[in-house]
Structure formats: structure tokens, C-alpha cells
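Please see the structure below; I have some questions.
Only one protein chain is missing from this complex, and each of the others stays in its spot.
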Amino acid sequence: MDGDRRLPADPLDPRARLIALLGFVVVVVATPPRAAWPFLAYALVPAFFIGYERVSPRALARRLLFLGPLLLTVVGTRLLWFLLQHDSGQPTLQNEVWLLAVLGMRSGLAVLAVAAFMGHGDINRLAQGLRGLGVPAILTGVMEQAYRYWRLLWRELGLLRDAAGARGFRPRHLGDTVTLGRLTGSLLLRSLQRAERVHHAMLGRGFAGTFPTSHPLRWSRYDALFLLPALILPAAICAASHLVE
Amino acid sequence: MHIPDGFLTLPVAAATGVAAATAVGYAARRAGREMGESAVPVLGVSAAFIFAAQMLNFPVLAGTSGHFVGGLLACLVVGPWNGVVVMTAIVLLQALLMGDGGLTALGANVLNMAVVGGLLPWLLVRALGGSVRHTRTSYLAVAGVAAWLAVVLASATCAVELAVSGTAPLGAVLPAMVLVHSVIGIGEGLLTVGILGVLLSSRPELLRGYPPPLSLSPSPAGFRKRAWGVAVTGLVVAVLLAVFVAPWASSQPDGLERVAETQAFTDRATDQVAAQTPLFDYQFPLLGDTPWSTSAAGAMGTVVLFGLVVLLGRALGRRASPDGAEIGHDGT
Partner (left out) sequence: MTRAPAVPAVDISHLSFRYPDGTPALDDICLTIQPGESVALLGPNGAGKTTLALHLNGLLRGQGRVAVLGLQTVPANLGALRQRVGLVFQDPDDQLFMNTLGDDVAFGPRNMGLEPEEVERRVAESLELLGLDRLRNRPPHRLSYGQKRRATLAGVLAMKPDLLVLDEPSGNLDPVGRRRLAELLAQLDCTLLVVTHDLPYALQTCRRAVILNGGRAVADGPTTRILADRHLLEANGLEWPFGFTPPAPPG
């Protein structure tokens, strides 16, 4: 009967995970960029949980890649500015490099923290935690449904594109985007029709507006064991970085 | 367009967060009242659609591609406030489960993609979509232009947020972002036209608020008044933010620009690093006795320590359930 339950249900309250995550990120962003060592020390907190939860390194790397475009934008614009203002003598190359390093460290730490603290991405628990922290139930309900159906719709979109591809459609330039839009439009049409059927299926099983849960959230000692180090450690590092001048 | 953590200072994050939370809180109440128990399935599946469509790349110029945002489309399909709920749900999912977009930047991202990139252009379509004549073509044309504008406006807000945080100089980042996105925005506009075209020709009744009211008919006076109300309120909020938050934000000690002026990485920061942690007392042999060498040694040391702590966590940790949803199903 318990074949699929080797793993005890997550002992942590999802609210604890969210609080730890938000606290960590706020502390990291608030740390003055005077020295590198606090940022490097922060990394050890998510590192432990990344190991503990066995987050796959590939997924982690992929997440870090999301930082690329905006980091490049900032590098580009700063570089441009640097070149234009060079005669004024104010910014120096080393300063610029340091600033970008700080940006990279801060954003990278936040990405590590999301991967580390959100566990294995259990959407139900996440939604329950968000609701417990005051996020409107309608919003978490929409999140849960979006999470449930995006893969399905992405696959349907893939089938539509394959079907168009089989008849010779290759999007090459911006002009092809209208055709791509028509494909996507037929996916939207199907999605809205599906939404109607899902709505019927929900009503058919007594849905009255929000997802019912039968496991109410309860704080436990695990949460304290988790929250104390997860919050105190970064706070201590931040305080130390302020003290060391 | 998703701003990660660390690119915005906390005051900017807080200001955008409060603004976004107000808009989203109101939108969630409206959505619940308007749609009743159909809100979750209908908005949820619509959000799944936008989510999937956002992964769609379209070719822009030789070799480069942009991706769909869909804020305006969401507002046009399910209604403006419902659209805000849909876009917020997507931004939350991306931030919390995919690691795309920061947590302290949630407010800014919601503001850019749902309010500036959704609600605002929706008002434009609403006001102009039926102004000349009620034709499908005029509606689609206005929607396409508004979708382009949505992307450009959102990129401009994004640039301003970065600039106010001192992350990038406004004079460079604003024109750069607007320029790039006014090209990418063409794709967004064309996609939006294509998508709406399919909907209009087969099931126009699925599109909430179509056809838009004729601006010249007697009824929209009330609407225009409300539109003005929204516009004026928005303007007042923006001015207040600019007057009170911006100077404070840029005078903050952790505004990056400021730090650049006052502190040089070379003469102070690395000395501290070296002084405080014995690990960093090493120098990277190839680079000799330079600050670069110290930094490289520090980075190496951190990587090693990071790896050790990951291993420690693994040793103490539990085996993940094979059926537990794995992290990183992103981009399948």
C-alpha cells in the first residue's frame, strides 16, 4: 500500500521554506558590496541544502543561465557608458569589474537559494505555503492549474508546429511570426475549450471555488531546526560584514 | 525581461513590491467576484497557455530570436484584472520553481509584465479598438500595435528600475533596452495579431470584452472617465515614487553606482578579504602578486568549500523520491 511513500512527506512547513528563502535573499541583497568574503560565505548556506536535497547540478546550471541575458545587458550598457565617459576619469575598469562581480554574486546566490530552499518543487505544498502567508487563494489556485497544464499545452504546441513543419513551414524571419501566431492561436482555442471541460470536471466533483486540503499547516520542531540556521547564519554574516570596516 | 535578484536595491524592490501587491490584491478580488468558481480552471488553463507560449521563440533578425510575453494577450482574452492574475501566477511560478526572475524583484517583474505590459496597453485597445468602426481589422491592428507598445513600455520600465537602483546608467540602458525591444516587440505584435485572428474567426465569444465599445456611442462616457481616473492615479503614483523613492534609493550606501565612486576594489576590498580569511591569503600562481590573483584564489577556495559543503549535505541528506517532482523540469 505504501509503495510510493518511502520518502516521508516533507517534514518542513512550506511557510518555513518560503520565509527562509525570502530572508536569505533580502540579506544578500542588503549586504554592502565592500568585500567579496560575505558573499562567498553566504554560498555555504544554500550549498548545504543543495547537497541535502540532492538538487541536480544540471538543473542548477540551467537556472544560472537565466541570469545571462540581463547580466549581459548590464555589462553592455556599463561598458558603453564607461567608454563614453572615459575622459571624465570617474569610473575605473576595476570598479566596473567589481560591480559586475557583485551583481553576479548576488543574483547567483539568489538562484542557488531558490534551488536549495524550495525542495523538490512540490507545487501543492508551495501553493499551500503561499496561501498560509496571505497570498489570495485564487492566485495559488491559478498557479496550481498553470503548473498542471503547461507541459500538456507545450506538447500540443509542438504537435501543431510539427504538423506545420511537415507541410513545409519553417519560421525564418519576422514575417513568419504571423503564421506562428496562427498556430499558437489554435492552441489558445483548444486551451480555452479545455478550460471549459476542466471546469465541468471540477464542478462534477463538487468544486466550489478553492482547492480543499485536508492537511492543515502546522509548525513543528523541524521548522525551528531549519529556520534558525537558515536565517541566523546569513544575518550573522551580514552583521559581521558591517562590523568589519 | 525577468529581473533577477540583486539587480534592484531593496528600496526599489519594496516600492515596486507594494505597488504590485496593491494591483494584484485588487485584481484577485475582482477576478473572484466576476468569475466565481470558474476562475481557477479558466484562468489556470489560460495561464498554462501563456506559460507554454512564452517558451516559443520567434526569429527576429538573422540568427537572433525573441520570445513571447503575452501580458496584453492575457488581458484581452480573459479580461484586464483576470489577466493581471494570470500573469502574476506565471511570474510567481517562474520565480519560485524555475528560478527565473528574482524574489526581491517579484514586484518589479509583476509591474512590468502584468501592469505596464498588460493593463496599460489593454486600456489603449479598449479606448481605440472600436473608435473608428467596428471591424475585425481595426481591432486587430490596434491590438498588434498595443502589444508592440506593451513590450517597449515594459522594457523601458525595466530600464528605469535598473537605473534607479544604480545597476546601469539610465542614459545607456534606457535607449538600449527600448531599441532592442522595439524590434522584439514587432514579433510580439505579430504573434498577438495571429493568435487573436484565429480566435476572432472561430470563437469570438471566447474573447472577453470583444467587441470593444464604440468610443463615440453614448455609453462610454463613464468608461472614459474611469480610464482618465486610472491614468491620473497612475501618474500620481509614478510621480510620488520618483520624488520620494528615487533620491533615497540612489543615495543608499548599497547603490552600486555610489560604491563605484567611493570605493576602489583594488585598494580596500581585497585587503580586507586577505586580512580576514586565511584561505584568501593565497595567490594564484599564474597571475602573480596582483588583486586578480587574490580574487582568483578566493574564487577557487570558495568553489572547493562549496563543493565540500554540498557533499556534507548529501551525506546527511535523504534520498530523493524517484517520483517526487524533480527540480529543473524547466525547458523540457
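By written order: A and B. Residues from 1 in each chain.
Following the convention adopted for this analysis, contacts are C-beta pairs under 8 Å (C-beta built on N, C-alpha and C of every residue); 3 or more make two chains touch, one makes a residue touch a chain.
Computed from a predicted model, the values in this text were never measured in an experiment.
Asks: Thinking of the whole complex, not just what is shown, which of A:F24, A:W98, A:F117 or A:F207 touches the missing chain?
Replies: Touches the omitted chain: A:F207.
Asks: Going by the contact rule already stated, which one of A:L64, A:I123, A:A137 or A:L217 would touch the omitted chain in the full complex?
Replies: Considering the complete complex, A:I123 is the one touching the chain left out.
Asks: For subunit A, enumerate the residues touching the unshown chain of the complex.
Replies: These residues touch the chain not displayed: 1, 3-5, 123-124, 144-145, 147-149, 151-152, 194, 197-198, 200-208, 211-215.
Quick note on the criterion: only the chains that are shown with their structure count from here on.
Asks: Please work out the Cα centroid separation of subunit A and subunit B, and write it as a whole number of Å.
Replies: Each chain's C-alpha centroid was found; their separation is 13 Å.
Asks: Could you please specify the touching residues of subunit A with respect to subunit B in the complex?
Replies: Subunit A reaches subunit B through residues 4, 6-7, 21-22, 25-26, 28-37, 40, 43-44, 47-56, 58-60, 62-63, 66-67, 70, 73-74, 76-78, 80-81, 84, 90-92, 94-99, 101-103, 105-107, 109-111, 114-115, 118, 120-123, 126, 130, 136, 138-139, 141-154, 157, 171-174, 176-189, 191-192, 194-196, 198-199, 202-203, 207-211, 244.
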